[in-house]
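The following block contains the structure, expressed as structure tokens.
For this depiction, one protein chain was excluded, whereas all remaining protein chains were kept in their positions.
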Amino acid sequence: MTARLCADADDAVAGVRDGSTVLVGGFGMAGMPVALIDALIRQGAKDLTVVSNNAGNGDTGLAALLAEGRVRKVICSFPRQADSWVFDGLYRAGKVELEVVPQGTLAERLRAAGAGIGAFFCPTGAGTLLAEGKETREINGRLHVLEYPINGDVALISAHRADGMGNLVYRKTARNFGPVMATAATTVVVQVRETVETGAIDPETVVTPGIYVDRVVKVADHA
Amino acid sequence: MTARLCADADDAVAGVRDGSTVLVGGFGMAGMPVALIDALIRQGAKDLTVVSNNAGNGDTGLAALLAEGRVRKVICSFPRQADSWVFDGLYRAGKVELEVVPQGTLAERLRAAGAGIGAFFCPTGAGTLLAEGKETREINGRLHVLEYPINGDVALISAHRADGMGNLVYRKTARNFGPVMATAATTVVVQVRETVETGAIDPETVVTPGIYVDRVVKVADHA
Amino acid sequence: MSHTSSRAPGQGPLSKHDIAALIARDIPHGSYVNLGIGQPTLVADHLSPTAGVVLHTENGMLNMGPAAHGDEIDPDLTNAGKVPVTELPGAAYFHHADSFAMMRGGHLDICVLGAFQVSARGDLANWHTGAPDAIPAVGGAMDLAIGAKQVFVMMDLFARDGTPKLVSECSYPLTGLACVNRVYTDLAVFDITEHGVSVRQTFGIEVHDLADRLGLPLLTGSPR
Partner (left out) sequence: MSHTSSRAPGQGPLSKHDIAALIARDIPHGSYVNLGIGQPTLVADHLSPTAGVVLHTENGMLNMGPAAHGDEIDPDLTNAGKVPVTELPGAAYFHHADSFAMMRGGHLDICVLGAFQVSARGDLANWHTGAPDAIPAVGGAMDLAIGAKQVFVMMDLFARDGTPKLVSECSYPLTGLACVNRVYTDLAVFDITEHGVSVRQTFGIEVHDLADRLGLPLLTGSPR
């Protein structure tokens, strides 16, 4: 179904259920859907599994969601950062589960979810701690690990511009996880800096076609 | 290594060895690298495995390569067409091998080759003739077939425009197999309608980054 | 919804255009739809521009427009049947792996396909006659069969030799297992349900006659 333009960020994240898996775009602050995360904090869903590259910085955004005790599990590639004290404290206190996934495998598992691939043999991490307990197989003389898709109930992503169909373009390295996460969740919510008329985005340059987008909300750019 | 601009199509396909696997872009005539195929016919490599969506039309292009007895095997999704008489005759005479692959699986096996994925479980074709002899597995209640990458020694593709780095953009549905084949072969040869200065293609709109491109040749558009 | 007979018995079978119009009416507003190649592409002619239906073509495009004519013809822009087409506002182009990822990942709402046979379980046979001298050619048929949220089949209910095409078991090689949700034919529309084949509508034939001719038990009443 074609995308819906939402009145505000609260409208955009309405209905997220307790226990949901939430994919959150961004790499550092680039592409981080700040307004949607803030709205999710207000919305109140708890017992969440959050899939994102990092596990929150400082005291806002994902860190604030974590601090409220709303996150049961984090699936990410790089939780530990100079300013990830909220996550660090919860983790050391045993109050949040952590699944660490190599960054490229995280992206590929999200892609597999979106692309209907049941599982894939991946050379990354073979023979390391992160492959423990996973099925492995040697293919063409190289050890591979069997990796499964990561499906989201909801994806929260940030893009630069949307048209009336929900077609999206991104800007520079803020593109990062947005396009793959948009394919991998049941409900895809996008915050954009600007909306344009359908037809105003050159069809050759669309990065995320509107088929993947459920809700769009225009928010002021805090950058 | 950065891409080389070739003098002509013969220069672009120089050095293709007997026994090579050649990926050939195009879907019907859209995106078909006609000038490169003609040059490959002149170049003389034989005992080729050709990977392409179709198996030649009429008496030119791939059909002419087949008619010269230069192709040992065809891997494609749809060999049989109204005007595929050259392939049909060779196949019925037992003079060419055929591996039929569902079109999406063909694209995904090429992508897997380019993306360093060792193999993947795919629901397409499970339980059909095309899965016979292949490993299968039920994942989340759905039957999947284990599919392996298709690597090319050479890819011959057609794009709309290239810059000096080998960055490519395509045009409309002529994009089709080009971008995935460009990732899947050791040597990637591209015919384009126009070449532009490096910097003249908006970095947001590059479809095939130059890292995948080895040789570029500008040819007159026969379309 | 209960079984309805849209036309009085005896009014005769639907034409291909009638079937296409019926399918077009059943596609919800705003759906993303793939019409495969051949006969199902007729459905496009019956979709009103206000229906908001977005057409996908597996060779890499969303929001495909009608067939191109005259100066509109562009060799770089064709549908999956290699027929020149046009582009509507809001279109998007993508490569083959992305296009089939979109399909295999279940993002299309509806796919409409032709068929040689459909089984009572929803198995589909539409790519290969199984003739010993046939050259196998599958194209995107298997991907389409398993990819969309709902798979509609559009076909005549009986082959030219009078044998049913809705059968208890397909005799032709399969395209996909248990993948068909609904079958639109010249004589009736069927839902494939977990309880069996359910008749939604008939055209000029009574359900008991239909069951006799098909040699299949048919459910009526509320489909799932």
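To keep things simple, chains are lettered A, B and C as they appear, and every chain counts its residues starting from 1.
Everything that follows uses one rule, which is that a contact is a pair of C-beta atoms (placed from the backbone, for glycine too) under 8 Å apart; a residue touches a chain by one contact, two chains touch by 3 or more.
It should be emphasised that the depicted structure is a prediction, and the values quoted were computed from it without experimental measurement.
By the touch rule given at the top, the unshown chain touches A, B in the complete complex.
Hidden from this view is one chain, which touches chain B at 1-2, 111, 113-117, 163-165, 167, 183, 198-199, 201, 203-204, 206, 209-212. The omitted chain makes contact with chain A at the following residues, 27-31, 77-81, 87-88, 91-92, 98, 100-105, 107-108, 110-111, 122-130, 143, 160, 170-180, 207, 223.
As a convention for this text, only the chains that are shown with their structure count from here on.
Taken as a graph of touching chains, this assembly is fully connected, with contact between every pair of chains. Annotation: 33 Å between the Cα-based centres of chain A and chain B. Inter-chain spacing, taken between the CA centroids of chain A and chain C, is 35 Å. Per-chain CA centroids place chain B at a distance of 30 Å from chain C.
Across the assembly, chain C contributes 61, 87, 93-94, 101, 103-104, 147 as residues in contact with two or more other chains.
Residue positions 108, 122-123, 170-172 of chain B are each in touch with at least two other chains.
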